[in-house]
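A single protein chain has been removed from this complex, and every other one stays in its place.
For reference, chains read A and B in written order, and residue numbers begin at 1 within each chain.
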Amino acid sequence: MQDTVKAWLENGTIDVFLGYKKVDNHPLPHCFTKARLEELEDLVVSPDRYPLEKIATHMTTAKPEVKIGMLARDCTQRALNVLYIWNQLDPEKIQTLNVNCCPSPLKEKADCSYLRPATVGDYKKEKGVNNAALLEQLSEYGQEERLGRWMYEFQKCIKCYGCRNICPVCFCKECSLEHEDLIKTGALPPEIPVFHLIRAVHMAGRCIDCGLCEEACPMDIPLRLLYRKVNDIVAQVFDYKTGTSASQSPFNILGDSVTLEPKPIQLTGTDS
Amino acid sequence: MGDCHYLYGNYMTIKRITFLQELLTFLGLEGRIHLAWISSAEAQKFVQVVTDFTEKVRALGPNPLPTFSHNKKAALSSVLGRGMGKTPGSSPPEPALQEVYP
Partner (left out) sequence: MLTLSEVTDISGEEGNLQVKVLQHPRFVDMDKCIACGTCAEKCPKKVEDQYNAGLMKRKAIYVPYSQTVPLKYAIDKDNCIYFQKGKCRACEKFCPAGAINFEDTEKELDLKVGSVIMAPGFTSFDPSSQDTYGYAALPNVVTSLEFERILSATGPFMGHLSRPSDKSEPKKIAWFQCVGSRDMNRCDNGYCSSVCCMYAVKQTLIAKEHSDVDLDCTVFFMDMRTHGKDFDRYYEHAQEEGIRFIRSRVHSAEPVPGTDDVLVTYVDERGHQEREIFHMVVLSTGLEIDEHVVALSQRLGIELDPYHFVQSDTFHPVATSVSGIYACGAFTGPKDIPQSVMEASAAACAATQPLAVSRNTQTKTVEIPAEKDVTREPPKIGVFVCNCGINIGGVIRVPEVAEFAGTLPHVVYVEENLFTCSQDTQDKMTAVIQEQGLNRVVVAACTPRTHEELFQETLINAGLNKYLFEMANIRNHDSWVHANDPDAATQKAKDLVRMAVAKAGLLSPLHQTDLPVHQSALVVGAGVAGMTAALSLAQQGYPVHLVEKSGTFGGNALQLHRAYQGEDVSAYVKKLTDEVSAHDRITVYPESTIQGVDGFIGNFTTEIQTPDTTETIAHGVAILATGAREYKPDEYLYGSHKAVLTHSEMDRLFMNDDPRLKAAQNVVFIQCVGSRDETHPYCSKVCCTHSVESALELKRRNPDINVYVLYRDMRTYGKREDLYREARKAGILFVRYALQEKPKISDSGDQVRVVFRDPILDRELAVEADFLCLATAIVSYHDQTLAQFFKVPMDADGWFLEAHQKLRPVDFANDGVFLCGMNHYPKPLDESIAQAQAAASRALTVLAMDTINVGGVVCHIDPDLCAGCLACMNVCPYGAISEDKEKNVAEVNEALCKGCGACAATCPCEAAILMGFNNQEIYAQIKGALAA
C-alpha cells in the first residue's frame, strides 16, 4: 500500500493522498504529500472512519486542479459516485486505493461492516424508534404511534449540526438548516420535524448510507434509518439507486415519463 | 400526463409529490398531501377533488404537530406517546443482526 502511494506521488499521478496516519496509536486523517514521503511509513487503514471524500471536496473547491488520491472503502466509492454526479469532484482527478471494509464481527454480510448494531435502551424502545429496526417494522405502528415515536427522537435534537458536518455528500455553501425563515435561531429543540425533514429531503438521491451521521449524533437519533427510507423511496419512485453509478444522475430521470398516477383520495382510513 | 405547459413539468411533480407522500407517511403524517391533475376546463372535477380532500383532512383532525410558540413541553406532550400500544404488534421484535445489514 505504502509503495503504491509512494509511486503515485512520485510519478505525479496524484498531488496529495488522503489516508490515515498513526499518531500515538490513533489513526487520524492525514494528507500525505510528495514533500514528506517519509510519513507514508505511518499510513494505516483505519478502523475508525472520517469522510475523506468531504476533505477532497473542500480541497477541490479551493484548488480545482489538485489531483487527489485516497483510501476508499465501499462507502467512499459510493460517496465519490454521488460527488461526481453532483459535479463536486472530477473523476479524472481522483485516484482511489481500495481497501476492504474494516474488520468486524459482521463482515460476512455487512455493507458497512464498521457499524456495530446499535444498543437500544429500554426507555427508547418504549418511546422512540429503534435505530436497528427494519423499515418494514415501522409500518407496524399505527399512524399516531409512528408520529409520536419519531417526534420523541426529533425532540432530543440539540441542533449540533454534527450530522451535516460529517456528511460526505453535503456541499452547499449556505445550509438550508441555517436559514432564519425555516429554522429559528436560539430555540431547542429546533423546529421539529421540519429540521429533520429538510435534511431528509436533501438526502434524496444523495445519501449513500455510510452511517457517519448517526455515528456523529450525540443524541442517538436514528438518522440512518430515516435516510434509508428516503432513498428507498427514491429507488421506487425514480428507479434510481443512489451511489451505485457515476454516470446516471437522478435529475436526468426526474423529467422522464412515468407510469405513476396521482393516488385517489381515500375518504376512510389512511392511504399509505 | 406529459401534457404540461412546462413540457415535462408534471412528470417531475408527480415524482416529487409521491416521494413526499411516502416520506410523510413513514413519519406518521399520512394523507395530508394530495395531487390531482385538473385542467382549466374541469371545474366540476376541481370542486370534487377539493371537497373530497377537505373532508378527508377534516376527518384526520387538526395538525398533530406541536407549535412551540408558548409552552414547549405541553406542546410536545400532545404528540409524544400517543397511540402507544393500541396497535397490535406495536413493539416490533428485536431484529437479528444479520437482518439489519443484509
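By definition in this document, contacts are C-beta pairs under 8 Å (C-beta built on N, C-alpha and C of every residue); 3 or more make two chains touch, one makes a residue touch a chain.
Note that this is a predicted model, so its numbers are computed, not measured.
Peer 1: Going by the contact rule already stated, which one of A:S46, A:Q88 or A:N231 would touch the omitted chain in the full complex?
Peer 2: Considering the complete complex, A:Q88 is the one touching the chain left out.
Peer 1: Could you tell me which of A:W8, A:F171 or A:F238 touches the chain that is not displayed?
Peer 2: That would be A:F171, which touches the missing chain.
Peer 1: I need the residue numbers on chain B that touch the omitted chain, in ascending order.
Peer 2: Given the touch definition above, chain B has residues 6-9, 12, 16, 40-45, 47 touching the missing chain.
Peer 1: Touching the hidden chain in the full complex, which residues of chain A are there? Just list them.
Peer 2: 61, 64, 86-88, 171-174, 176, 179, 181-182, 202, 206, 249, 251-252, 254-255
Keep this in mind: only the chains that are shown with their structure count from here on.
Peer 1: Counting in whole Å, what is the centre-to-centre distance of chain A and chain B, each centre being its mean C-alpha position?
Peer 2: Taking the mean C-alpha position of each chain, the two centres sit 25 Å apart.
Peer 1: In the complex formed with chain B, which residues of chain A make contact?
Peer 2: Touch list, chain A to chain B: 106, 109-112, 115, 117, 125-127, 130, 132-135, 137-138, 140-152, 155, 187, 191, 193, 197, 200-201, 204, 226, 229-230, 233-234, 236-238, 254-258, 260-263, 265-268, 270-272.
Peer 1: Note which residues of chain B are touching chain A in the complex, please.
Peer 2: Against chain A, the touching part of chain B is residues 1-2, 7-8, 11-12, 14-23, 25-31, 34-37, 49, 52-53, 55-56, 59, 64-66, 68, 76, 79-84, 86-87, 89-95, 97-102.
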